[in-house]
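Here the complex is missing a single protein chain, while all its other protein chains stay put.
For chain A:
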């Protein structure tokens, strides 16, 4: 099994709870552009931008064999990276872009995304009903979900000596675990444990709540082994760390090497992130783009994600078809849709996101 990892699944995104209404009312044109269901796809070409190692290597060949569309796959490393490319010029040359939910919402609001022609994406019916009604894009007007998950504690019971249940287990570790824990330092995930432990929203913009979180995080900093967004699971495997803040899918990379590793969503709750597929308004090959989204939503194609990336997919048909042995080995794949829906979605905060940028800079730079 290839435990493929994306360097910046880190940027694995998030959903926007608020602004749901605005995403319906604004964007790239009111009506769905009339697409020709009988268009000759072999006349069209497609450029798809996706995180490295986040899709099957032979995806382009297989899709081309199925539809005749000449397909080129290009990679981006982060949401910020692809969004900068898409907003820099009117025609980026990209037809389909993979971005996290909140970024899909922001791109849609800016009129950069095409409304999806559902007539050309019948495979949408394979999705969980919940995946059709996610707050960043209710009804999947601009985006189709590709993978989703949450964040929690990934730990080695043999080293912790107990099963952690709360973010406080990480924030104020027992004396014997000091110097044996790591936290994520990217984006909004750094503040998440402190905000959740204090009973606050992960989307708060309240200065007092953020100040309290900062104080807690500074206190926690002296107990950490390291901040780590990319190799935290290897530190667990090597025994360097006993407990790490981890995205569920990435904890699986640790479990793949050491089956004793466990994952828990803390009782105070966590976040829900969704990686989505979007079609650019500037695309001149929209029929091919819709066909591509439809192809991906085929259960057999999307099963690849769960089997190889070890991420949950919002595709009911694909998850139902998953080998139970895989869920046995990787319990995070067994987290149910209901459990996932209980988590708080990270909202795009617009200009207020700067508060988190400053918070991160201050926590990371203070000794």
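Following the convention adopted for this analysis, contacts are C-beta pairs under 8 Å (C-beta built on N, C-alpha and C of every residue); 3 or more make two chains touch, one makes a residue touch a chain; residues count from 1.
By our rule, contacts and distances are computed from a predicted model.
Engineer: UniProt protein name for the omitted subunit, picking from "Flagellar basal-body rod protein FlgF", "Proteasome subunit beta", "Spermidine/putrescine transport system permease protein" or "NADH-quinone oxidoreductase subunit I"?
Structural biologist: Hidden chain, UniProt protein name: "Spermidine/putrescine transport system permease protein".
Engineer: So which of A:53, A:80 or A:307 would be touching the chain we can't see?
Structural biologist: In the complete complex, the chain left out is touched by residue A:80.
Engineer: Which residue, A:62, A:118, A:174 or A:221, contacts the hidden chain when the whole complex is considered?
Structural biologist: A:221
Engineer: For the full complex, which residue in A:95, A:144, A:192 or A:240 touches the chain that was left out?
Structural biologist: A:240
Engineer: Residues of chain A in contact with the chain that isn't shown?
Structural biologist: Against the left-out chain, chain A lists 78, 80, 83-84, 87-88, 106, 179, 182, 185-187, 221, 224-228, 238-240, 350-351, 354, 357, 360-362, 364-367.
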